[in-house]
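With one protein chain held back, the other chains of the complex are shown just where they sit.
A, B and C are the chain letters, set down in written order, and residue numbers restart from 1 in every chain.
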Amino acid sequence: MDTMAMMKSMDMGEMTMDMDAMQECMQSLNACAMAAAMCAGSDMMHGPEMATCCAMCSNMVEMAQATMHMMMRPAGMNMDVMNAMMTACMTMGKACAAECRAHADMDEMCRYCAMACDDMVMKCEAMMASMSA
Amino acid sequence: MDTMAMMKSMDMGEMTMDMDAMQECMQSLNACAMAAAMCAGSDMMHGPEMATCCAMCSNMVEMAQATMHMMMRPAGMNMDVMNAMMTACMTMGKACAAECRAHADMDEMCRYCAMACDDMVMKCEAMMASMSA
Amino acid sequence: MDTMAMMKSMDMGEMTMDMDAMQECMQSLNACAMAAAMCAGSDMMHGPEMATCCAMCSNMVEMAQATMHMMMRPAGMNMDVMNAMMTACMTMGKACAAECRAHADMDEMCRYCAMACDDMVMKCEAMMASMSA
Partner (left out) sequence: MDTMAMMKSMDMGEMTMDMDAMQECMQSLNACAMAAAMCAGSDMMHGPEMATCCAMCSNMVEMAQATMHMMMRPAGMNMDVMNAMMTACMTMGKACAAECRAHADMDEMCRYCAMACDDMVMKCEAMMASMSA
């Protein structure tokens, strides 16, 4: 299954953006949602000291998914909404990465999740810089 | 099942906000997500002239759900993230309401959905005005 | 916002079912998803003894939402899929209610959630009994 090829065939409607940047952004949002879902699932088995991590990662999953799905619905493309949602997603990504890095005894999930959040923030910045309406 | 009573018993962590405003906001976000889901489901059966409505309503569902769920995870409460997500949700709500109202032959679903979006935007404004960190 | 009135106006396609039973089922699925989301959000702040409850409630949220949304997409109605998804949702609801009831020091969230799961299972049974293709 070549997801990248599938993404390239999407008709993105009237907004103008760098299609490669958007494809990389969608893949990074997806990787971030998966990493945060695994991190949250692991956090549940630990004590209350992982409560913030678990809650933030659970928020991250839904926000990354919603942002990615928005990019997959070209008929609803709207510059103001896209900017606001990507801003929210990046704000969450920074907070989630900081939280995951803060654990003294950070486990493997948290390290992966922080990296996935960082990458997502970077790819969103690149896509936002290329968008215009 | 008394959902309001259940909401009142939540421990909201360190952020300060008007709990009644947040409860009304969560209920309005939920009503908005349901109305938009029904509107999108109805739009699918119509022609391409409902494509924008269908896509925007589908986006609205995920954003309203994510915002509501964020309020239900007190351990992850973060003022910057909450502000950014509520701003995104309200931006979507205004665009979705405008789209639903634009149909000359607006059906009952679209009217309900526009009203639910308006109410959600109003309740989010009230909650945001009461928040501090 | 009168969600019940909105539900009544949906065109449910070719499947035959009791529309009142389906409306009650959707409302119960929604209440169950909200209760389970709040229960999971509360569980995160407790110790590992709430890990199973948190994970099951998180599963419950997604399954109840998916089942409710499926009912809101009449164009995709399919008897085999609906039966299989409702069966999965009810299986989860029974397991989730049992878990929530098992806590010796059960908090208010768990009691609400168990009741919401029970009600959802009952309403799904009633709707399934009324369906035919």
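Here, contacts are C-beta pairs under 8 Å (C-beta built on N, C-alpha and C of every residue); 3 or more make two chains touch, one makes a residue touch a chain.
Please read these numbers as outputs of a predicted model, since none were measured by experiment.
The omitted chain makes contact with chain A at the following residues, 1-3, 5-7, 9-11, 30-31, 34-35, 37-38, 40-42, 44-45, 61, 65, 68-69, 72-75, 108-109, 112, 115-116, 119.
Within the complete assembly, residues 40-41, 43-48, 51, 54-55, 58 of chain B touch the chain that is not shown. Interface with the hidden chain, as seen from chain C, comprises residues 51-52, 54-56, 58-59, 62-63, 65-66, 69-70, 73-78, 80-81, 84-85, 87-88, 91-92, 95.
In this section, only the chains that are shown with their structure count from here on.
Two copies of one chain, chain B and chain C, form a contact in which over half of the residue numbers belong to both partners.
Averaged C-alpha coordinates give centres for chain A and chain C that are 28 Å from one another.
Here the spacing of chain B and chain C, counted between their Cα centres, is 20 Å.
The residues of chain A that reach two or more other chains are 51, 54-55, 58, listed in rising order.
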